[in-house]
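The complex appears here without one of its protein chains, the remainder shown in place.
Each chain gets a letter, A, B and C, in the order it is written, and its residues are counted from 1.
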Amino acid sequence: MEPSGEQSIRVRVRYPETDRMGVAWHGHYLAWFEIGRTELMRRLGCPYGELEDRDQVFFPVIEAGARYLAPARYDDELDVRTRLVHVGNVRVRFEYRLVRAEDDTTLATGFTVHAALGGERRPIRLPHELRERLTRGANPS
Amino acid sequence: MEPSGEQSIRVRVRYPETDRMGVAWHGHYLAWFEIGRTELMRRLGCPYGELEDRDQVFFPVIEAGARYLAPARYDDELDVRTRLVHVGNVRVRFEYRLVRAEDDTTLATGFTVHAALGGERRPIRLPHELRERLTRGANPS
Amino acid sequence: MEPSGEQSIRVRVRYPETDRMGVAWHGHYLAWFEIGRTELMRRLGCPYGELEDRDQVFFPVIEAGARYLAPARYDDELDVRTRLVHVGNVRVRFEYRLVRAEDDTTLATGFTVHAALGGERRPIRLPHELRERLTRGANPS
Partner (left out) sequence: MEPSGEQSIRVRVRYPETDRMGVAWHGHYLAWFEIGRTELMRRLGCPYGELEDRDQVFFPVIEAGARYLAPARYDDELDVRTRLVHVGNVRVRFEYRLVRAEDDTTLATGFTVHAALGGERRPIRLPHELRERLTRGANPS
């Protein structure tokens, strides 16, 4: 983890992520945010694939939002900076900042809120150990 | 236009729009919202493709958000219900409701805010005629 | 079914399906082909969702190919014309033609080959009834 509690992962804008306006389509930012939280959870010792496959805990998105400040272009290198800002009994909230690596310009900010579901896809409380690990990695804004 | 000022278009959930959780991935909802506003603008006499190609007016998304209430599944038929809720000098705002056709359950709500850009991709005021047409079709919430 | 044994379904090119070259990205054609075979299987009385959920039969793609003859553009209406050209003991083959509705120009042709897998994702022979139904709808080229 970076000192700030923010985790950073680099992605490069793919050709099919651009649209006819010549810039990255706004919906793909949600895929980049997803990469950000995947890497943050891996660092916190809770790889998301294991959560689903071994523990039958699922974290569907129940709310998402983004502000687009400047366009991302084909082949740009972007840093997805992710923080876990809230860990509740049944919900967690991540916040994201997307930064163009070349000049450190912030291209977008965003957030996602997730509910915990169990094997039957019914709401559950976060398992104790998972909640502990996430809370230790959280970085309230 | 429906009496309510809400425009509805049906889509069917495609196989590649599902993810390993067995439901539609949350980012694809932004593509469905985009279909909703494309059809609404067509109805209002401002097909978006013409706007870009003939008038050199672009409407990039500068803010977007969604709440996910219930999952959409493979092969579900969904109605995207779109309203244009604000037409300003330089920005417009659309709101969306995604409804499962089979039982009229609302699966998600969302919004997008757009800025008008000109041929050089610089901010412009909405051209007069476009603003008139959009305003006539607007349906403030 | 059309007299020719070819099944046709219309799609419209979505904004995020375009790329910075200003035309539809070539990988999305595979999603359109998938819509084509989904609709063909529905017509043949074997809706693919039921196959997976009720019968635990899966049809992953083991080979795919496409030739791109002319570009598809944003908002174009396209007809995906699908035929089932081979039904074997363990494999089936579909062929596709993508036609621009406006002027009946063929934009692309393609094919997919599928293997039948069972609940454990191991190869199986096509269940008898399924094979019968598919064979009746097949249209060898």
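Following the convention adopted for this analysis, a contact is a pair of C-beta atoms (placed from the backbone, for glycine too) under 8 Å apart; a residue touches a chain by one contact, two chains touch by 3 or more.
Since the model is a prediction, treat every value here as computed from it, not as a measurement.
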Inset, instruction - Among B:Pro16, B:Gly49 or B:Gly118, choose the residue that contacts the chain missing from this document, as touch is defined above. - result: B:Pro16
Inset, instruction - Using the touch rule from the top, list residues of chain A that touch the missing partner. - result: 12, 14-16, 31, 34-35, 38, 47-49, 74-75
Legend entry - Absent chain, residues of chain B that touch it: 15-16, 18-20, 22-23, 25, 27-28, 74
Inset, instruction - Would you write out the residues of chain C that touch the absent chain, in ascending order? - result: 20-21, 23, 26-28, 30-31, 34, 52, 58, 60-69, 71
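Here, only the chains that are shown with their structure count from here on.
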Inset, instruction - Indicate whether more than half of the residue numbers at the chain A-chain B interface occur in both copies; give same if so and different if not. - result: same
Inset, instruction - Would you kindly tell me how far, in whole Å, the mean C-alpha position of chain C lies from that of chain A? - result: 34
Inset, instruction - Averaged over CA atoms, how far is the centre of chain A from the centre of chain B? Could you give it in whole Å? - result: 24
Inset, instruction - Spell out, as numbers or ranges, the residues of chain C touching 2 or more other chains. - result: 15-16, 74
